[in-house]
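So that we are looking at the same thing, I have put the structure below in structure tokens.
What you see is the complex with one protein chain gone and the rest in place.
Just so it is clear, A, B and C label the chains in written order, and each chain counts residues from 1 on its own.
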Amino acid sequence: MTEPLIFEHSRAGRFARAQAPVVREEVELPADCLRAEPPVLPEVSELQAVRHYTRLSQRNFSIDTHFYPLGSCTMKYNPRACNTLALQPGFRGRHPYAPASHSQGFLACMFELQEMLKGVTGMQAVSLTPMAGAQGELAGVLMIRAYHHARNETHRNEILVPDAAHGTNPATAVMCGMKVVELPTDADGDVDIAALEQAVGPNTAGIMLTNPSTVGVFERKIEQIAKIVHGAGGLLYYDGANLNAILGKVRPGDMGFDVIHMNLHKTFSTPHGGGGPGSGAVGVGARLQPFMPIPVVGREGDRYRWQDEKDLPQSIGRLSGFMGNAGVLLRAYIYMRMLGQEGMRQVGEFATLNANYLAARLKAAGFELAYPRRRASHEFIITLKRMAKDQGVTAMDVAKALLDYGFHAPTTYFPLLVPECLLIEPTETESKEALDGFIDAMCDIMERAVRDAEHLKGAPWTLPVRRLDDVRAARQLDVAWRPGSVDA
Amino acid sequence: MTEPLIFEHSRAGRFARAQAPVVREEVELPADCLRAEPPVLPEVSELQAVRHYTRLSQRNFSIDTHFYPLGSCTMKYNPRACNTLALQPGFRGRHPYAPASHSQGFLACMFELQEMLKGVTGMQAVSLTPMAGAQGELAGVLMIRAYHHARNETHRNEILVPDAAHGTNPATAVMCGMKVVELPTDADGDVDIAALEQAVGPNTAGIMLTNPSTVGVFERKIEQIAKIVHGAGGLLYYDGANLNAILGKVRPGDMGFDVIHMNLHKTFSTPHGGGGPGSGAVGVGARLQPFMPIPVVGREGDRYRWQDEKDLPQSIGRLSGFMGNAGVLLRAYIYMRMLGQEGMRQVGEFATLNANYLAARLKAAGFELAYPRRRASHEFIITLKRMAKDQGVTAMDVAKALLDYGFHAPTTYFPLLVPECLLIEPTETESKEALDGFIDAMCDIMERAVRDAEHLKGAPWTLPVRRLDDVRAARQLDVAWRPGSVDA
Amino acid sequence: MAFIPHTEGDVADMLAAIGAASIGELFDEIPPGLRVDELPGVPEAISEMAITRLMQARAAQDQGALCFIGAGAYEHHIPAAVWEITTRGEYYSAYTPYQAEASQGTLQLIYEYQSMMASLTGLDVSNASLYDGASALAEAALMAVRANRRSKARRILLPRTVPPVYARVAEAIAGTQGIEFCRVDYDTASGTTPVAALAPWENEDVTAVVIPQPTFLGSLEAVDALTDWAHARGALVIAVVNPLSLALLKPPGQWGAAGADIACGEGQPLGVPLSSGGPYFGFMTTRASHVRQMPGRIVGRTVDLDGKPGFTLTLQAREQHIRRSKATSNICTNQGLMVTAATIYMSLLGAEGLARVAASSHANTRRLVDALSALPGVERALSGPCFHESVLRFDRPVGPVLEALATRDVFGGYDLTTDFPELGHALLVCATETKTAEDIAHYAGALADVLKQQKVA
Partner (left out) sequence: MAFIPHTEGDVADMLAAIGAASIGELFDEIPPGLRVDELPGVPEAISEMAITRLMQARAAQDQGALCFIGAGAYEHHIPAAVWEITTRGEYYSAYTPYQAEASQGTLQLIYEYQSMMASLTGLDVSNASLYDGASALAEAALMAVRANRRSKARRILLPRTVPPVYARVAEAIAGTQGIEFCRVDYDTASGTTPVAALAPWENEDVTAVVIPQPTFLGSLEAVDALTDWAHARGALVIAVVNPLSLALLKPPGQWGAAGADIACGEGQPLGVPLSSGGPYFGFMTTRASHVRQMPGRIVGRTVDLDGKPGFTLTLQAREQHIRRSKATSNICTNQGLMVTAATIYMSLLGAEGLARVAASSHANTRRLVDALSALPGVERALSGPCFHESVLRFDRPVGPVLEALATRDVFGGYDLTTDFPELGHALLVCATETKTAEDIAHYAGALADVLKQQKVA
């Protein structure tokens, strides 16, 4: 059954609410400031709204309902305690400008979170303000830029980025006024060192790397890379999207990175919320510490306080209206306290175990690994180019078919350099049974591709809708309902 | 897809919890007190439990997801604020034996709830302790019994009950050591007065009535009935399951009832919870006040306190370990405050409007009303005896077919005196559109009964399971999973 | 109109379809003299915002003390996931699963619950819940009378170590059906029921013997001996147990040579918040042979038309909606949502987790008793082991001590003076796994203070 739009549940003149003030007070404002017609918002009862959005929710796959091995996204279990505790009235109701005298509870959490993040990354200082990974990248590249500018090396305007990098890396570099220099990846997934040596130069501002990289392997020559880039006067940026793979095992600070972001919504398990909010907290080495985005939390004796432009006059400034996604930070804090040292080490270990098990089993079943000579990190890539060629069944078809088996699809067609690829990240919170179920489904699909390719090309068959027409969506753009628009 | 039992997700030796104490402390107890083998409980991770019970939840129809016109049950919207507020730590964490000095907030709510319930029912006093309607009935009949015993009329051991009464009425009377005398219902759904006059006598303890009755009409001769029963020395018990129909319009106290129960989970919209908890608060007239179940909340000056056996030495006693379903009572209190006087009046009015509209439209569509000459109260009965005879399609088939249309079925086969009946209660929180959708479905089914009766007999077709084998369930009793039991 | 979705146009259309001129007309069968306009004592509506503020203030008013009271309701940590899932609309706003096909979620969950309770108590079958522990005992007594066809006496032996309020509730609910509850004395030194205390009924017709474990006083009964005594005389055994304790203690199904016949009790410790005493839930399990005498809903596993497994209410012929005056009980609405919470709680904790909670509660209570009984004027009242409650004896009346502790935001325990006068100035204390070493030290410090300031009476 389709669920109508909330606007189709609406009836003019309905007002069945207990949530609004009981009267409409008079407003004394000049007429030319006021709107002539009310906005078109739904006129529904509380029950209708609750029913509609409850029913809609059931049309989602989610970690809480399905195995969700979306590569690069670390879809692991989000402990419910984090939500319950972060939403307590004392936290939920705290105004961002509440005086420090009435904020010590919150500030204590933030300070301790900074400290823990320093510990797990090996960085010197942490700023929590970036609101997602991409904003963390922005902060990082701005800091690199500020560093060079402070040293009067304003000509350094090139950022090196591997061709397999996430799209946010080059997009960010450009937003910071940098030029992007792409680096090729070698056959085993490492950065091509010869090409790197060629690429660095007097204009090198820095390099952006993910390690383990987006092709799912650990960059083995990281120390060599650091030496080359540092030698050329550049700095190293660490994209922390894949930190889950190495948590408690090896730290970006020790690898030679000068600045990193972490995706707290990935490694530290705050929920993904159907597309955010996240947090892209940044960590810095000593050289970049003066440039950190503000505010950060400092401690003086047993009191905590915000540090701002007065404390960090060289800061790249503010990236958000207040201090970033505080509620997300609280969830990360709670999660980290429940894991502790030992728990964090286990995260890296079991994320890696799960990925390598899945890779080994799929390989044994006849799937082609993109980097068969390598260990998987917490994720790995299979390429379906043979299936696409032989049976015309693409990575997209396999992804959609998996939905019918009750599994969310892995990431598809990323990284771009591997054809017909699936990037598979099981995470440490999935059981062996869940992995085995996924393997069975994949084998079934492989067998079906030979026997009944059309079935796969028509998938999914069991979801609320069958495959959607993306081309039409972009060509006949319908991005807002309007009164009178006929419902399809 | 079926969802396995939680036990099938279990693996020996799994312990992936943050919720238990981090160590198992030593226990110094005699060996013969201890169990040899641990109980068989699931060994699953937090994610597995969350995923399993989230997925299971999606296999329910509920008010929050479906129109649920279950007659006699008042399945109306349960405002979410009631839940959120009743679960605040201050309420959730309050121990039942917390001293009164630390209970004034809670007690104030309970006292005011008692007062409001007196106001809407016209009774003299209210005790909140009964934990559901049936326990309210038990309290009521025990009070009637105690009253007669206190007057040395111990021979009064007969309770009159209309044949259409809910099963809890006769069952309760028997639990109180009473004999049940059944009263016939006349062709228009009223109590047969002649039969009543015959039935009353020196042994009459009282009568149990629902008004509007379980056949969905208002008992018009209620004043006459009161006169007859009181004249014979009996008392009148009001089963408040249908209070929603007349809320704010007419009060049981004014009709002559001596004792009533209310189903707070129906009229006052606390959730039904998949089968409770409810609350069966009782109200009494002056004669029965001394016999009320304890505890009740009293006020002295601006302090509240529990009243117990010392205050009410003739009380029938305690019916629960503490004070009944306090959390349910808080929800009812919050709901009543949000409705206020005017809101409560509207409940009765719109519940009645919805039922009469639905009845009129279904009648116009060719369905047979059980009491066509009567106004519907908040619910009404249709009988499908013609369909059963002509097409072999029973009330059960229609109920199951409705599920395929996305509607929960009305109550079936109750009251027993109407053959092939559906008892339909839409409640005031459903919109006209929802009712119209239901009417369309009913018409469709009626038409289909002629065209394709087999389809209806096979319904439901779209739910997680098709029609279940009740006979097998009772014959091959499987009411607990055991390790090693093969999964079907 | 709060929660009522009708527009003016809807009302007009609907009245036209009915053929009525006004909503008022729909009430024309009600004798005019009975109609009311005012509802005295019912205030005007307030918004959700206003009630939120009011209820926040009232909740805050009662909050903040450290609670060492048990006495039948126990403060345990409830994992956040329990109530986040339990209050999902699909569980929260559904009703009794009468339409099995549309209620497989609730039904499967209850089946799982029944399985867990059966294993926890060591018996075969469980119902889907009763109201609470106290009323469950009343139902168990009534059930025992039905099940023990050999006995004519309707006589139930009820030790004084059973929670006093359970005895009162059983009396109130079952007393009018000619059931005689005979109180059995206990040994004030150990707080347990010696087999010798049953001697008066040695040669009587006894329908059932109730055996609590642990007792209301926290002590542990000699359940094997008591069970065997009962069975030797053809009496059934009704176990009243704390389900959490069964993570460690011998399950009723294994008591004595043959095991208890019925187990019941208060389900609250399994994931249900204290919330002023309710809603909790009563549980009941029994042998397969007695299942048709059991009150309450029961869910069974069966198959659908296609042979696919599924779940449905079963043995409904025991219940009031079918059997009416001959039903096993009048219970209808029970405590479904609490069972939902308990099932999720048990799944999250598992056997090992429950055992840790139980062991930690046991250890903390021992620590508490050690700390308090080290104070002058306070001593352990009972010899022998206890589970997670224990009785202390004071050199002065307990009431004023508790009051003084309360002003220091410590709830010191449950005053036993009224129900157990023979124990002297006795206080029942409890420290579950929620109490830290600091909490216990805090209590001891506050008590030392109070005892110093108050004169011995």
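Please note the rule applied: a residue touches a chain if its C-beta (ideal position, glycine included) is under 8 Å from a C-beta of that chain, and two chains touch if they have at least 3 such contacts.
Everything numeric here is computed off the predicted structure, so don't read it as measured data.
Of A:R287, A:R361 or A:H455, it is A:R361 that touches the chain left out of the display. In the full complex, chain C touches the omitted chain through residues 47-49, 52-53, 77, 79-80, 84, 87-88, 433-434, 436.
Not every partner is drawn; the one left out touches chain B at residues 11-22, 44-48, 50, 54, 79-81, 83-85, 89.
One rule holds in what follows: only the chains that are shown with their structure count from here on.
Note on chain placement: the centre of chain A and the centre of chain C lie 46 Å apart, centres being C-alpha means. Here the spacing of chain A and chain B, counted between their Cα centres, is 47 Å. Shown for chain A are the residues in touch with two or more other chains, namely 11, 14, 16, 18, 45-48, 50, 54, 79-81.
Within chain C, residues 1-6, 10, 45-48, 56, 79, 81, 85, 89-90 each touch two or more of the remaining chains.
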